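Here's the structure, in structure tokens; my notes come after.
All protein chains but one are shown in place.
== chain A ==
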Amino acid sequence: MSAAPAYSEDKGGAGGPGEPEYGHDPASGGIFSSDYKRHDDLKEMLDTNKDSLKLEAMKRIVAMIARGKNASDLFPAVVKNVACKNIEDPNQLIRASALRVLSSIRVPIIVPIMMLAIKEAASDMSPYVRKTAAHAIPKLYSLDSDQKDQLIEVIEKLLADKTTLVAGSVVMAFEEVCPERIDLIHKNYRKLCNLLIDVEEWGQVVIISMLTRYARTQFLSPNQNESLLEENPEKAFYGSEEDEVKGPGPEEAAATALPARKPYVMDPDHRLLLRNTKPLLQSRSAAVVMAVAQLYFHLAPKAEVGVIAKALVRLLRSHSEVQYVVLQNVATMSIKRRGMFEPYLKSFYIRSTDPTQIKILKLEVLTNLANETNIPTVLREFQTYIRSMDKDFVAATIQAIGRCATNIGRVRDTCLNGLVQLLSNRDELVVAESVVVIKKLLQMQPAQHGEIIKHLAKLTDNIQVPMARASILWLIGEYCEHVPRIAPDVLRKMAKSFTAEEDIVKLQVINLAAKLYLTNSKQTKLLTQYVLSLAKYDQNYDIRDRARFTRQLIVPSEQGGALSRHAKKLFLAPKPAPVLESSFKDRDHFQLGSLSHLLNAKATGYQELPDWPEEAPDPSVRNVEVPEWTKCSNREKRKEKEKPFYSDSEGESGPTESADSNPESDSESDSKSSSESSSGDSSSESDDEDEEKGRSSESEQSEEEGKRKKMKKRKTVAEGHREGSSSDEGSDSSSSSSESEVTSESEEEQVESTSWRRKTPPSSKSAPAAKEISLLDLEDFTPPSVQAVSPPTIVSTSLATDLEGLTLTDSSLVPSLLSPVPGVGRQELLHRVAGEGLAVEYAFSRQPFPGDPHMVSVHIHFSNSSENPIKGLRVGTPKLPAGISIQEFPEIESLAPGESTTAVMGINFCDSTQAANFQLCTQTRQFYVCIQPPVGELMAPVFMSENEFKKEQGKLTGMNEITEKLTLPDTCRNDHIVVQKVTTTANLGRVPCGTSDEYRFAGRTLTSGSLVLLTLDARPAGAAQLTVNSEKMVIGTMLVKDVVQALTQ
């Protein structure tokens, strides 16, 4: 802004007074001549209070910088804004944009500020800002590579991030800054594998390619011991699809035929990677498909590589550039693993409309795929190609025929005959190419082919293509004894035209002359001398040299002669037949799909694909203290999503969601949403979706049985839900009995889980659900064969923390008539890691809140596990949906390290299950947290007699009555348990009741005081009917669902 006055005059003319003029876009400087006063406007825009103006100004600056425009005079304005204000802006998009601008300023003095900003942004709450931080890392690195160490720290931190948004960008930064620091990946390996499917396409490519390299350093080759692999129980255990894919052809076993050592067992992490990448073969992005294909090619057991063929073949339908790259890779793969593409042979047939470069690549693949069985078809195809109008392609076809002939002995004669016929083709190029190929073929069995050599000799009269002439001459020279009469005559003709020949032909004439001189000196001596003399004065020094050299060798001179005695051996030594091989052979030492592979040369920055290690490195490095990150991720996401994109739809589309792809994940997400998202509110739902997706990939292939069982259960629940839900808010909360489902799945956990399940009502699942996820992960990672990881211990620690909270409320679980039953164990509000040592949990105490009867009282339990006292704990500005209000707890002045304390706050949820979002502030930090009540906590018990109950119930019929039939499981048929289950689910009081198989409960909602009456009519054999009467239909519906769920568990 210091520069502003200098331009103020100009500005006055341009824009209206007082209003920042931002009409012309400096970003489009390409068209508008750049004008310095515009920078003024940008400065002014940066200083306004309007977010949109700031954002636009910054966008333009980025655009200017991107085109190499000098924006350094904007430096102070930007830094001032960026560093001081916008990086602190409450709007995450502004923070991100500010960082993007800052990091795009390529001025060395900015490095320290940039470093600070990146560090700050890397721990931002918003994943989008963290993503931007990841993007900024390579920028800073290219500006000042001395910052590497510090940047690696940031990368390490960001690698630990659990959001899909960040994953791709940080791995990209990792690849640019420190690809050698493979150790940074260990702890994040499993997470990356699991997030992969939800990362955007570009990130997927980068991650997959990095993980390929990683896997090559950490796991053992799955193909080292093929016979043992067959017996590997792993294979039977995992997917059946792989099994259908038929094994590769009879190629040689991989060169790494190591002596049999201990039986190979695939590392579960290795398997995880293969399993989680496989669905991506269905991606619409060719780059992703290729990335997965190369991963499988480099990492998968032979028997499984086949799955990629179909996807690669599909890509051949794409743009020709894509075809070009894919075909190059297929060409390389088809040499090593021919069997895999054989079924798709016809997909490589060539059309006349293909561009030549594609035709030639397809030809390469066809040739690689040709074998004893399919060669007739392939040759018939080749025959049509030879008649193509595209001569380059015809030449390539002839080469291909030659290769087929050398590789497949059976058809050698057929091919040779075909090629000889081509010698009478009108097109010289075709003839020439044929000659060259015939020459190579003849070398393999010259004796039988005197006739062909004669035929070729005749061609020297007509054929002009140097390469072909040279080939014929060489053949005649080499096999002159087969054509003793013709050879001298050919030499005579060549001697005549010698001076007019091309250099390669001349060299071959000299060769022919020398060979004839040695075998038939009587007839050719003079001719030879003539040729050598001509050559001696040739313009080309190679030819002169050759002539001199040859003369010395073959013509015995006075002095030496030692060499000339051996001349015949030198010239007419039997030569091995050339091997016609693909130019793609052995290209697979480059990572497939890479630029280097395509160019067959190392590109700048190419990371070598390491060989498999002999001994597997310690697999335990990838073990993560599981509870940490699952919990943490929940917390982070919950706080961060400011806008719940998924919430509306998910809230209402419970059935669809629950019917979603993966049964396991569904049941979990349901159970979570029951507590978090019951009324279509916000903040947390999108996380569910995120998580769910993430998990759906993780747990994909756990035991089939469990899956099926759960699927059934899930369906019943979903149906029940559909019937019941008629309310507007939709109140998803199918809150399926997934808790037990999930737990029953993992044996280790059984003991603990049952113990707490008894006490914990279903409505409080968010924290336990998080645990279960981690259990699933573990189970996933740890098939029985591997002992390194020991899930039970880890599990029990994580559960132990939870149980701690539960024991406090243990005593009051005895059902009683009216005394409130503390419904819920403590749930986490803020994890200690995220809270920088401050851990916060909450519980619904079910005590009336002193001061305001409409409020739900919530006990907040703080504990300080950091090393410093935490000061000034209080509630910051809450962001509350309409109607919801909070009675804050009194500020806690200081919480010493290791200590914990409890405070009570009141929340008026306004009879809805919307979450209350607020900030927890300490003197130094603010944490966004949210509390979402289960519907059962929105009411308080009331006492009434049976008669009163019936009377009230009579008033609340029709729309206000919700009935649901259910079957009580055996475990749930005695009074005690039924009452307990209902009262833990909802804060209701029992109404005394005459008949033994009828249970009645009553309560009032806290805010409006509407009656909630619940009747459970238990009939013999477990059939039961649940009725809820309430003015609040929404609450009634949700309550029915929760209770049904609790009871049918």
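As a working rule, a contact is a pair of C-beta atoms (placed from the backbone, for glycine too) under 8 Å apart; a residue touches a chain by one contact, two chains touch by 3 or more; residues count from 1.
The working rule: contacts and distances are computed from a predicted model.
This figure omits one chain of the complex; the name its UniProt record holds, of "AP complex mu/sigma subunit domain-containing protein", "AP-3 complex subunit mu-2", "Complex I intermediate-associated protein 30, mitochondrial" or "Hemoglobin subunit epsilon", is "AP-3 complex subunit mu-2".
Touching the chain that is not shown, out of A:Asn371, A:Asn520, A:Gln552 or A:Gln607: A:Gln607 (per the contact rule at the top).
Touching the chain that is not shown, out of A:Arg106, A:Lys148 or A:Arg412: A:Arg106 (per the contact rule at the top). Considering the whole complex, the residue from A:Ala215, A:Ala286, A:Val365 or A:Leu880 that touches the absent chain is A:Ala286.
Within the set A:Thr384, A:Asn868 or A:Thr967, the residue that contacts the chain not displayed is A:Thr384. Summarising the interface, chain A meets the missing chain with residues 23-25, 27-28, 30-31, 51-52, 55-56, 59, 62-63, 66-68, 91-94, 100, 103-104, 106, 126-128, 135, 138-139, 142, 165, 169, 172, 197, 200-202, 205, 209, 279, 282-287, 289-291, 310-311, 313-314, 317, 319-322, 324-326, 346-347, 349, 351-353, 355-357, 381, 384, 387-389, 425-427, 593-596, 598-599, 601, 603-607, 641-643, 645-646, 648-650, 652-653, 655-657, 659-663, 686, 689-690, 696, 700.
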